[in-house]
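Complex shown without one protein chain; remaining protein chains in place.
Our next item is chain A:
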Amino acid sequence: MEHEAAFSDPTRERNIFVGRIIIASFFVVVMALVILARYADLQVTQHQDFVTNSDNNRVHIRPVAPARGVIYDRNGEILADNRPTSNLTIIRERTKDLNNLITKIGSLIQLSDADIKRFYKRLERRRPFEQTPLKFNLSAEEQAILAVNEYLLEGIKVSARLTRSYPKGELFAHAVGYVGRINERELGAIDSIKYSGTDSIGKIGLEKFYEQYLLGEVGSEHVETNAKGRVMRVLDQTDPIAGNDLVLHLDSRLQQISHDAFDGERGALIAMDIKNGGILAMVSAPSYDPNLFVSGISQKNYDLLVNSTDKPLFNRAIRGQYPPGSTVKPLFGLIGLTNKNITTDTKIEDPGFFIMEGIERPWRDHNSKRGGHGSDVDLAEAIIESCDVFFYKMGIKTGIDALSSQSAIFGLGAKTGIDLPGEVSGIMPTRKWKKESRNATWYNGDTINMSIGQGFMLTTPLQLAVMTSRIASKGNIVQPQIVKSINNKAQPTILLPNASKIDEKHWTYIHRAMKDVVHSTKGTAKSISSGLLYQIAGKTGTAQVISINADEDYDKSKLNKRQWDHALFVAFAPAENPEIAIGLIVENGEHGSSVAAPIARKVLDAYMSNRADREKQLVSKSKILETEQGYLAYAE
């Protein structure tokens, strides 16, 4: 059959062929329909999905970091600004073998183990396609090396960003504070969108307190990228809004002089504008360089700072709590006078010690040789010469309740409300306080201790300045603040109603007594009066670090310096028309008169000469203005 057919039969050949072609054509039609259905499905049914995919592919929204607000001192000197730096970042999604890449980078530029460790930590909490920083502050050489080798290092990016910088270094560390990398705890608390452009946040000081003003608003740009993540063009952009600039009351020159005046001593100083509460200088010595913290401090540096016995990171000005010692005497004298427990005619005899009935142990007068201040000691003399026995007696008469409740009006025992985080309240003890904290009743002995600023009483240097300011202004209660204006908008002075009902004559009396502390020949701070062109009113103080028994002498040569008394001084100037108040402490400085008061003198001198300069400038400025206006008028 087959053979027969095989003898060339073109018709049969053709018919078989046509039959097969028809079968094949059927398959062709089916397959063509499958293909067309597939394309129609992709391009019509699923079109929208793929449009989304395609846009996701090419369009990325990139946050654009706003410039953080700049911080200026009152004269326009920059205390904190932003400098461009280059950082090495890696986009995880763009690299195939991350470990290999890091090894390669490590062979080109120096990478510390800490860098790598921190990088992996950051990597864990990054957003997809985010640039994760590996190394900050690349040197010019490192940038060049990376630029040359970029083609070998897929996924790396050298990106410029603004880094916070503190040109004054340690000078303002405790006031301005610093920014640092956002840590995990903070990450949970912040709005991740607001912070999408930045990886730092105010950690301490003004940087933390005014974080929401300084931050600014993040901008965004839609960028079209190619498959390698290279940005081809920016489609549209919403500009970031820079953070608000802060102008402070702080005065760089005054701050520098205050800082230098400590000359290696530990301590703190607050200088405050009496009229508006503005903080003119704020020193906590020793200080540290805040720039170390900006890009993440190295463990070594951090250990150095944390383990130092001088505690440079500790802001003594608002967090240090010290017994105020004799610096509270003018205040307590005022309270005694107001409550009529004493009058300006009250005189006592001071044998050098005080004995309370029923108590065997006498109270010493710390500020006199054996034998005491003698007879006929009145309030003024008790302040000028710092007589303890007068205040022991007055304290008993006035009583704890009046002392503490009226001291509170002067800012003791409560936070002053300064615009800094972490302020502590000190202790202005009351019966209730002792009951609650010590579970003990209040004894007269406690009142006696407290009446010379010892015992349970604790104050911060800031509180001393605030107290002095309120005495100087005769009871005006202004809240201390560091920031003068935000974005050129002046911050209002926070004035509270004057709650003290103190006679004008009592104010005058106390002011005069404080002036005489410096200017009288008997004054404990007379040493700073030489060559003064203006008058200072002040009060020295000494705070015991360890208690000395009445029958023992305080002999510093027997003690470690860390156990020496703290030296304190409060002051305002000019005495007749007060403008500036100071509270300061020198830790283990021994005596307010010899160590603390000279620091205050330097600061006040600087303030007064600044003031004189300012007045001169003001005069010349207005002259220039006049001539300019005249010129303009002429030109028109």
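Just so it is clear, a residue touches a chain if its C-beta (ideal position, glycine included) is under 8 Å from a C-beta of that chain, and two chains touch if they have at least 3 such contacts; residues count from 1.
Heads up, the rule we're going with is that contacts and distances are computed from a predicted model.
Between the listed names "Sugar ABC transporter ATP-binding protein", "Sarcosine oxidase subunit delta", "Peptidoglycan glycosyltransferase MrdB" or "GerMN domain-containing protein", the UniProt record for the complex's undisplayed chain reads "Peptidoglycan glycosyltransferase MrdB".
Set against the missing chain, the residues A:E13, A:D97, A:D503 or A:D613 yield one that touches it, A:E13. The chain not shown here is touched by just one of A:N226, A:T343, A:T508 or A:S527, and that residue is A:N226.
By the touch rule set out above, chain A reaches the unshown chain at residues 2-3, 5-6, 9-21, 24-25, 28, 31-32, 34-36, 38-40, 42-44, 46-47, 49-51, 53-54, 57-58, 93, 224-228, 232.
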